[in-house]
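With one protein chain removed, the remaining protein chains of the complex are shown where they sit.
Chain lettering (A and B) follows the sequence in which the chains are written, and residue indices restart at 1 in each chain.
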Amino acid sequence: MLEHIFSRARDMRKMVEQDGGNDLLKGRIVACLFYEPSTRTSSSFIAAMERLGGQVIPITQGVQFSSVTKGESLEDTIRTLEQYADVIVLRHPDIGSATRAAHAADIPIINAGDGAGEHPTQALLDLFTIQDELGTVDNLKIAMVGDLRFGRTVHSLTKLLTLFDVSLRYVSPDILRIPMNILNPVIDAGIDVRETNDVSEVIEQCDVLYVTRVQKERFTDMTEYDGVKSYYEITPELMQRAKDKMIVMHPLPRVGEISEAVDDDPRAAYFRQVKNGMFIRMALLAEVLGR
Amino acid sequence: MLEHIFSRARDMRKMVEQDGGNDLLKGRIVACLFYEPSTRTSSSFIAAMERLGGQVIPITQGVQFSSVTKGESLEDTIRTLEQYADVIVLRHPDIGSATRAAHAADIPIINAGDGAGEHPTQALLDLFTIQDELGTVDNLKIAMVGDLRFGRTVHSLTKLLTLFDVSLRYVSPDILRIPMNILNPVIDAGIDVRETNDVSEVIEQCDVLYVTRVQKERFTDMTEYDGVKSYYEITPELMQRAKDKMIVMHPLPRVGEISEAVDDDPRAAYFRQVKNGMFIRMALLAEVLGR
Partner (left out) sequence: MLEHIFSRARDMRKMVEQDGGNDLLKGRIVACLFYEPSTRTSSSFIAAMERLGGQVIPITQGVQFSSVTKGESLEDTIRTLEQYADVIVLRHPDIGSATRAAHAADIPIINAGDGAGEHPTQALLDLFTIQDELGTVDNLKIAMVGDLRFGRTVHSLTKLLTLFDVSLRYVSPDILRIPMNILNPVIDAGIDVRETNDVSEVIEQCDVLYVTRVQKERFTDMTEYDGVKSYYEITPELMQRAKDKMIVMHPLPRVGEISEAVDDDPRAAYFRQVKNGMFIRMALLAEVLGR
């Protein structure tokens, strides 16, 4: 199934590079229902639908001012929108909301993030990027860096990676370590896994450096923050120690944890990763709309 | 004229079921100008235009932060937008605003609700739903339930129904009775009409049960509210006493006045009513754009 989606995503890339777009989803409508604004994710889905010739009902702002504040249930909103649209992309702050929506709807629901729950299209595009950039996922050493406690993308990607034969390195401050309920299934899967505090310990061996933001606000003691922050900053100096064939990823937005001087490094894959998000979403939309 | 629009709406439904969309309004642009957000209504118009191959300028949020707060008159905003668009759908909080807009514009204006004034496309889709579900409007007994005082949809639908040979039942708490200026024309038209306080008095005879929300906030005395609220709640038990061939309608959103357990009852027509809204708006857009 993963390979099928990835293969379609590669076809989508070829098509966009050649033609810009096509008419595969002409006459189809996606409702983008975002209870929390997320310019990056909503723009990615909108572009994906448009490049396939489909159309969009953009409900990406202000849901909170409308029907919903009149107390309408998520289920009723979904059952209303499915009268207009052929598929609904849902972003909602509550865990489990996408499942509730899918239960209420007769049309496909795509989960674009349900709070601290899942963000499955992000995990897909992350995995696709690894495979696409390095040719394989198996046998790679993958380091995840930064806020591993609250970083939803790290949790979702970890779950997907347990399907593969990889080594994992988790690099974080002590207060932001990967949660046990994420780590234990990795151990149970027999995966080679270690935790460390300092990215310099993994930089030389890793094939993938997946960076996330360490938010200052997580620290109660600012001297502690100042003491550790440099352990998680990716600089050109640090990159000199990395392999020639490896990639740096980031779910974005970044706020300083990767120096802009790294952007021109061919190993900096984070903007290609963004573009892959569009291709993956094109593949998913084509798939769920049965074309 | 009504029958002409309804006939086109049925054609639109057939087309959407078969093909999803067509190119009837290709190259045409609708500006959706919503001074108050209404996800339901704006989404319905957007989907209607898109399914006909037309395109949308979505001004469905934040009008209040833009030109308008710089003090521009409605007329100037309309005359600006008509330079870009072929038709304007207007939602505005002031009574009479749609008429003012139509006076200023050289292109068609569709009124999508002008405050406590009219909401004509809602009345059209309500009437269409009755006719479509029951095959006729004449000779039906139609009960409207809930907040009949402030419920704009009830007022607009009542006006349309006086064109037909119907019986009307108005079911409301005393403080939310149908206003005299709405009721008197009904009486003058010679229509069989009665008011009651309790939906159980009409449930057995009615062909249409048109439910609206009774807002707690309307009551100053909460014990009064608690005493009457059950008179206006539609439950599976109540539905057991209704005819086999009848329908329950609601303009939505609902907040508990129809139990979710009623949703699976084939007589629950409110989500089909939502979908009819799209077909009616497709018919209107095709009509005013002369295609």
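FYI, contacts are C-beta pairs under 8 Å (C-beta built on N, C-alpha and C of every residue); 3 or more make two chains touch, one makes a residue touch a chain.
All values reported here derive from a predicted model rather than from experimental measurement.
K.L.:
Which residue, B:26, B:194 or B:245, contacts the hidden chain when the whole complex is considered?
P.N.:
B:26
K.L.:
Please pick, from A:7, A:39 or A:200, the residue that touches the omitted chain in the full complex.
P.N.:
Reading the full complex, the residue touching the unseen chain is A:39.
K.L.:
Touch as defined at the start, partner being the missing chain; which of B:19, B:72 or B:260 qualifies?
P.N.:
B:72
K.L.:
List the residues of subunit A that touch the chain left out of this view.
P.N.:
On the subunit A side, contact with the omitted chain comes from 19-22, 37-40, 43-44, 46-47, 50-51, 58, 61-62, 252-255, 260, 271, 274-275, 277-278.
K.L.:
What residues on subunit B make contact with the chain left out of this view?
P.N.:
Touch with the absent chain occurs at residues 26-29, 31, 55-59, 61-63, 65-68, 70-72, 75-77, 79-81, 83-86.
Simple rule for what comes next: only the chains that are shown with their structure count from here on.
K.L.:
State, to the nearest whole Å, the distance from the C-alpha centre of subunit A to the C-alpha centre of subunit B.
P.N.:
So the centre of subunit A lies 40 Å away from the centre of subunit B.
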